[in-house]
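Here the complex is missing one protein chain, while the rest keep their positions.
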Amino acid sequence: MATLKINGKKIKVADGTTILEAARAHDIEIPTLCSNEALKPYGACRLCVVEVTKNGMTTIETSCTYPAEEGLDVKTNSARVINNRKIVIELYLARCPNVKIIRQLAEEYGVKESAPQMGKDNDYCILCGLCVRACNEVVKAGAIQFAGSGINKIVDSPFHKTAEDCIACGSCAFVCPTGIIKKNDLPATAQCTPEGCSPTGPQREILNWQVEHKLKECSKCGNPYAPEPHLQKITRQYNFLPEFFNICPSCRQYPVVDEEKCLGCGGCMENCPIGALELDDRGGYDKKAHVFTENCTACHTCEDYCPMRAIS
Amino acid sequence: MKINRIQDLSTMKKHGLKLLVPAATRITVGSATCGLAKGAGKVLEALKYEIKKHKLTAEVVAVGCNGLCFAEPIVEVIQPGKPRITYGPVTVERVAELVTSIKAGKPLLELALVRHDEELFCVKTAPLAYGKGKVPAALSRIKEYRTHDFFKNQKKLVSKNAGTISPSRIEEYVALDGYLALAQALTEMTPDQVLKEVIDSKLRGRGGAGFPVGLKWQACRTAAGDKKYIVANGSEGDPEIGMHRSFLESDPHALIEGMAIAGYAVGADEGYIYVNDRYVVALERLHEAIKQAEQAGLLGKNILGSGFSFSLKVKRGGGAYVCGEETALLNSLEGLWGEPRPRPPYPAQQGLFGKPTVVNNIETLATIPVIARHGGKWFAKFGTPRSSGTKVVALSGAVARPGWVEVPLGITVKTIIETFGKGTGTGKKVKAFQTGGPSGGVLPASQLSIKLDYDQLAKAGSLLGSGGLLIMDESTNMLEMAKFLTDFFADETCGKCSTCREGVKRLQEIIGSIMQGYGTAEHISVAKRMAAAMADTAACALGKTAATPFLTVLKHFPREVEGKLLRKGA
Partner (left out) sequence: MIYDLAIVGAGPGGLHAAKWANKKGLKVALIEKRKDISKITRYCSEHIILDEDYNGDTIKVDTAAGKIISTKNGWEVNYRGQFCPVTDKYYYSPKQYAVHFAWPNGRPFAYKYGKGTLLQGLLDECLALGVTYINETTAYDVMENPSGVELKCVSKGKKFKVNAKKMVAADGASAQLAQKLGRNNERGYFGFALCLAVYMSNVKTYKPSDWKGWWGRCYGTNLAPLMGTGPEGHFDWADMIILGSPKEPPEKTFEYFTQKGPMAFMFENAKIEAKHCCTTKAYTPLKNPAKGHSIMIGDAAAFVEVQAQGALSCGFRAAEAVAKELDGKNGFEEYNQWWLKSFEFNDEGMMQVTTGYALIPTYTDDEIDYLFSLCHGHTLDGSWSQYKSPKMMWNLILKDPEKIKRERPEVWAKIQARGTQTLSESINK
């Protein structure tokens, strides 16, 4: 545990907490662009800077990376901090004048527009790295990365070609704060050539990484609900049975056992990947399958494996 | 030869001394990159040829750089019983003449720079005696080194071997008491005692930040962890210097010994040397030296039977300037993007592969054997109270005699330029100078009497850094210099943090506008505003000092900038 002061308030936190986490846990708001609870702190946007006084020395530090140590005196809104934030925002405005989230920040901090002397670009990527980090740390697909360096840095697929390792999960688009990552789910499509058109089924495309993948259709409702490579990756990762994702989350229902048909063979139970089915032994040969819905993930595997078709 | 006990060093030392002060003529050629660039390789071949032709008994040895870079190619001739004579520049065309003069026993005065009747060292090593008895008249016309400006004003604590020994012969290193410090540390001192000496020496990092080395080592030593590392920073990104390259090419064993002692003090059994990939010759010499040290048993398991084991690996860096920053260097070593890591935690607690790591500059580590052997307090007697010891300073730009020297800290820039550089050499006066590379910005000639001291230079808005000293004369356009240095930062920024990446880009924009005649006072104020934010919020020293070149030019040469601004109403 460590005790520190944030804006004059004494706060106690567990070891390993950052200043940002400590502040947010106590309703002290610090703006961020590149921070996300699911991702390791990166420290790219520099918006979350605060004043940290330690052993008599005051420095400006990013609160998302700096550990909340014993005896720190932190100021999140001092004049120096606000001034720095405004210039960071101004620099972002010069880079991305038309990005909504930057304009919102600018308004909040009273920055009208970037100084014309800085020059102006019209970028939409703020290089926060959220997409790259999500893809590499959480999804672990590693399909995209930073490319180029320094002032020419961009986010890209390898060699600016189709991202081969992309599973089209869409995490990048989900986490992007500017909306520049374009993920489109298309209904049944067709591949058309002068010779004619052949249908290709529903697809997801992520334009930025030049990726197109089929969407898996639910065997119950027919809804194209998730990209196939995404489902394949999870199936491999967790050793699910190949049939596990045939049914979409909306159609998944808990199994119901028809006790008149059930012969208590245990076939459903043997194939349940999560131990949600057990045999209710009533003596002798009188055994019936029983579903523990609190453990069941509604994968519908048991339905397939009942010889008497007693599960629906 | 295997060194199993400290006494074996004496045996190897004897062998080495016989090579340095030989019974037959020894001719050395300064073959570091600076010399090679000037043709030293060809000179060496030509010498061998001429010697064979004349059927002389003489050995031609490639040695490192002695700092007289302005007079490359350097050739030294040591004839038995005669003083050692340094010649330069000895171009290929002069070789035949030189060899003839050697055969005749007469010096080639035209090219003679200096002579050493004997060489006395600032450290405990016994002098090398070359000549015996009275010096012959012909030779007495060559300046003896103790009266030569270039030599008499240096204090060669760390660089005494450079240019004298062959970097490819461990015996020659041992001849001048090489590896004695390591042997003594392992057999007579505890790790804590070694650490104490380094703390007492008040040695500050010789690469950039000037952080007290002893404190860094102590933090690593007390950090929790079963595995620790020593990393030598040889990325040397400052554009105008090459003395660490030169060092690796001249005396690689000093670094090896220093790292082993560091490992002993801190509790690390493995070290990495990170070297700029362009330094082809340095890498070759380093690999060779490590192999020889391993064969001698001075690297590897259970060194000198002490129970201490230390091994070294060499890693090549891509040459990015930002990888000179210690956490970016660690990332690069690990195969990740060369971007700085957030601190804390510092490398001493969580460094290479997450383990406690000491990252030190090559020169810092090469200074360690001297401190271990002579004691920290002895080292602290040199230099100034807060900037102790000596420093290798690389002199370049508008100087008559570019090269490097080792001087006690506290010496003034003016003294260096006049004593060693011998003025600008261009006929023009000094206009400005730069210390510490692009992060140091520029300082005006009016501050030439500033001392080479970490704190003084920092107070003046510059830094000591790695010891580069760039001289600019009156022909330099300071605004163009600001542009050149800002462009350097724009090329070298890693681009991770917004302030540095965007800030440097906008600075380029502003300087460009000013140079094209569209600049206004507003441009200046925007630049100052950005510079303040960069200094505060950038993730590493590159970003924090990227605006320094422009700011210092603004501060010290205001008329050159304001003169180009649009006047109101114009």
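Order of writing sets the chain letters: A and B. Residues in each chain are counted from 1.
The definition used in the following text is that contacts are C-beta pairs under 8 Å (C-beta built on N, C-alpha and C of every residue); 3 or more make two chains touch, one makes a residue touch a chain.
This is a predicted model, so every value here is computed, not measured.
Novice: Give the labels of the shown chains that the missing chain contacts, considering the complete complex.
Specialist: Touched by the chain not displayed, across the whole complex: A.
Novice: Quick one: which of A:19, A:272 or A:299 touches the chain that's been left out?
Specialist: Of these options, the touching residue for the absent chain is A:272.
Novice: Which listed residue, A:103, A:252 or A:287, touches the chain dropped from view?
Specialist: Only one of A:103, A:252 or A:287 touches the chain omitted from view, namely A:287.
Novice: If the hidden chain were put back, which residues of chain A would touch it?
Specialist: Those residues of chain A that touch the unshown chain are 236, 239, 241-242, 263-267, 269-276, 278-279, 281, 284-285, 287, 292, 294-295, 303-309.
Keep this in mind: only the chains that are shown with their structure count from here on.
Novice: Quick one: report the Å distance separating chain A from chain B, using the average Cα coordinate of each chain.
Specialist: The computed centroid separation for chain A versus chain B comes out at 48 Å.
Novice: With touch defined as at the start, can you tell me which chain B residues reach chain A in the complex?
Specialist: 320, 337, 342, 344-345, 490-499, 501-506, 509-510, 513, 520, 522-523, 526, 529-530, 532-533, 536-539
Novice: Given the complex with chain B, which residues does chain A contribute to the contact?
Specialist: 41-47, 49, 60, 62, 65-67, 69, 80, 83-84, 87-88, 91-92, 94-95, 115, 117-119, 126-127, 146, 148-153
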